[in-house]
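This structure is in structure tokens; I'll ask about it shortly.
Every protein chain but one is kept in place in this view of the complex.
Then we have subunit A:
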Amino acid sequence: MDTSSPAAFVNGGLLRMHVGRKVRTVIQVTRSDAGSVMGKSTDGCQLVVRGSPPAPLTSYVEVIGVAENENSIRAELWTNFGDSFDASNYDQLCQLANGELKHLFL
């Protein structure tokens, strides 16, 4: 397992803490174009993900890539997460991974 460049779990609010670094997040797709996808993060923020999404795209998708700024990511890896997903659980995970349990992650 390649652990050389781990991606930090982020939601909309936590993205700004990792600008320029590798991040991962799940968004609910609101709009999908040729070169980018707009979606809602698990804490309700609007994010833009640049890159080529898979076709077809499910409602929820996980993206792993580099944070460009506080509301956009340049995606390297896309994974369809299906049409039903528990956003609040994921959001809580992001907060723990950046807060009390940070030492267990990166």
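Couple of notes before you dig in:
By definition in this document, contacts are C-beta pairs under 8 Å (C-beta built on N, C-alpha and C of every residue); 3 or more make two chains touch, one makes a residue touch a chain; residues count from 1.
The definition used in the following text is that contacts and distances are computed from a predicted model.
Between the listed names "Sorting nexin-2", "Replication protein A subunit", "Queuine tRNA-ribosyltransferase accessory subunit 2" or "Cytosolic 5'-nucleotidase 1A", the UniProt record for the complex's undisplayed chain reads "Replication protein A subunit".
Among A:36, A:58 or A:95, only A:95 touches the chain left out of the display.
If you put the missing chain back, the residues of subunit A touching it would be 86, 88-89, 91-93, 95-96, 99-101.
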